[in-house]
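Here the complex is missing one protein chain, while the rest keep their positions.
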Amino acid sequence: MNISHDLGVWIAALMTLFILSFLYKDNPLYKLAEHLFVGISAGYYIVLNFWTVVMPNLVDPLVRSFTGRDPVTHAVVQQVGGPFQGTIGDYRGWLLIPALLGALLFTRMISKIEWVSRWSLAMIIGVYAGLKTTGFAQGDLVAQAQGSLRPLWTGELWSSVNAIVFTIGLVTSLLYFFYSREHKGALGVAARTGIVFLMVSFGAGYGYTVMSRLSLLIGRFQFLIEDWLGIR
Amino acid sequence: MNLAALEKLDRRWLFLIVGLLVLGPLLKPLGLPLGTSKPVKMFHDAVAGIPDGAIVLMSCDYDPGAKPEVVPMTRTAFRQLMEKRCRVVITCLWPGGSSLVDQTIESVANEMRAEGHDLVYGRDYVDLGYKAGYEAVMVLMGKGIANAFPQDQRANSTASLPLMRNVRDYSSFAMLVNISSGYPGTKEWVQQVNSRFHLPMVSGCTAVSAPEYYPYLQSGQLKGLLGGMAGAAEYEKLRGEKGAATKGMDAQSLAHAFIALCIIAGNVLQWRKRGARS
Partner (left out) sequence: MKRELPLLMTAVIGIFMILSFFVPHHLVGVPADYLQQCAVIVVAFGYVLGGANALRVNLEGIARRQPDWPYKLVLVVSLIATVVIGLADGRRWQEPGTASMFLYDRLYSPMQGTMFSLLAFFIASAAFRAFRIRTVEAGLLAAAALIVMLGRVPVGDALTSWLPESIRMSAFQEWIMNIPQNAAKRAILMGAAMGVMATGLRVILGIERSYLGGGD
């Protein structure tokens, strides 16, 4: 055993044990770690978005376009055209609009004027509704339908059986979600067959979820054993 | 132990058993043999098929919550790319992950430098860091990578980096290697980048997400898939490495066997109780 002498490793190990103590029962050490984690996370997200988005994508281009100088080195920046003569990827003064929309988001904290934040939300919702509609249509609908159009007879018995089973599974699972008609008769038989495939897929998903959760525990134990206690 | 006692078993006993079953093999490995599955082989072969020296985009969209599953994949994939003398541009779309990704990449780079590889940050690999915006960032990069990332993870101007002078948009990349643990991740890259810009891609993901991506693998939208710690371990085996994922598989095996036993035992108890009642 070669216990670590690094203060940081000890702090990490203690926090890990504080959180794991919840398994015995809820206790002050767990509550302390939990609140500390939430506070640090929230603070980290603020700092991260400030230094990685607000500064380089908003403030720096605005400073460059209005002062003609690089905000970090203060060197003169060669710019063709004025602050509102942007091109693709170089929007200069036009970035005042997202700056304003971003600032208006904070009106959500003041109930009398929180309706103003709807403008910022409308912009975000419009962008993402558009992106998701086309993304899902192309990536999940068209491409998947295209991928399903495979020959049922492949030349080999086993792979042909698989192709037929796959197609039956796909069609019957899709029909299960068709709620415009009551699941009776042929549609009922198809829907009940679809349920079989859906249950198998949920079971497979459960199996993989178990694997995922256990992996996270293995990772923490590896840290405690190797980095903290220096056992292996 | 009678049925009633088992039924009322305090769950903390189960927690203890799980803890011991995970701890045991980590302290004393069992050496259970590991296979290799087809999706993992496809991932490995797709990366191996990238022309040597090509520029590759590696988007590591995860945070420390999924570290044991995705960090081994990141390490092995990055090493494979570096050994092929590929030049790698790394991005991260998860707010909590950019520092972890940078540390992981730099750790592999340092190991390879110690082995004698000549790797220079800015020339051979660049970490552009985190950007907020989910799918909007992905599509924004389509018109120019530097438009979305004016500076890198280390606050250097992107334009000043030698590698980035050869990178314009997605057409500059031979492949996208995406390691992800949720949203935004593989699904969004398939929908927004693979579908729109036709950039070939492979994915490494957490086991929770993996079943959802099998349809993309079958349709050819993904050229390979690593699912969870098992996928990471198999990939390490194919690469001849023995990383953290491989070391964790014995513990994974025992714990899975125990969970399976719990499901069976819980139901046997239930049926016996119902039988006793009737």
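Just so it is clear, A and B label the chains in written order, and each chain counts residues from 1 on its own.
Rule of thumb we're sticking to: a residue touches a chain if its C-beta (ideal position, glycine included) is under 8 Å from a C-beta of that chain, and two chains touch if they have at least 3 such contacts.
Since we're looking at a predicted model, the values are computed, not measured.
Engineer: In the complete assembly, which of A:Ile3, A:Ile40 or A:Ile231 touches the absent chain?
Structural biologist: Final answer for the missing-chain contact: A:Ile40.
Engineer: Pick out the residues on subunit A that sit against the missing chain.
Structural biologist: Against the left-out chain, subunit A lists 8-9, 11-13, 15-16, 19-20, 22-23, 31-55, 57-58, 72, 86-89, 91, 94-95, 97-99, 101-103, 105-106, 108-109, 114-115, 118-134, 136-141, 144-145, 147-148, 162, 165-170, 173-174, 176-177, 194-211, 213-214, 216-217, 219-220, 223.
Engineer: List every residue of subunit B that touches the chain not included in the displayed model.
Structural biologist: Touching the chain left out of view, subunit B contributes residues 9, 11, 14-15, 17-19, 22, 32-35, 37-38, 63-68, 95-96, 98-100, 102-103, 129, 131-134, 136-137, 139-140, 143, 147-148, 153-155, 196, 211-212, 214-215, 218, 228, 230, 249-250, 252-260, 262-267, 270.
We adopt the following convention: only the chains that are shown with their structure count from here on.
Engineer: Any idea how many Å lie between the Cα centroids of subunit A and subunit B?
Structural biologist: Roughly 14 Å, centre to centre.
Engineer: Under the touch definition given earlier, write down the residues of subunit A that touch subunit B in their complex.
Structural biologist: Of all residues in subunit A, those touching subunit B are 23-24, 41, 44-45, 48-49, 51-53, 56-57, 60-61, 72, 88-89, 127-128, 131-132, 134-136, 138-140, 143-144, 146-148, 201, 204-205, 208-212, 214-222, 225, 231-232.
Engineer: Show which residues of subunit B lie in contact with subunit A when the two form their complex.
Structural biologist: Residues 12, 15, 18-19, 22-23, 26-27, 65-69, 95-96, 98, 129-136, 139, 143-144, 146-151, 155, 157, 187-188, 190-192, 194-196, 206-208, 210-212, 215, 218-221, 227-230, 244, 247-248, 251-252, 255-256, 259.
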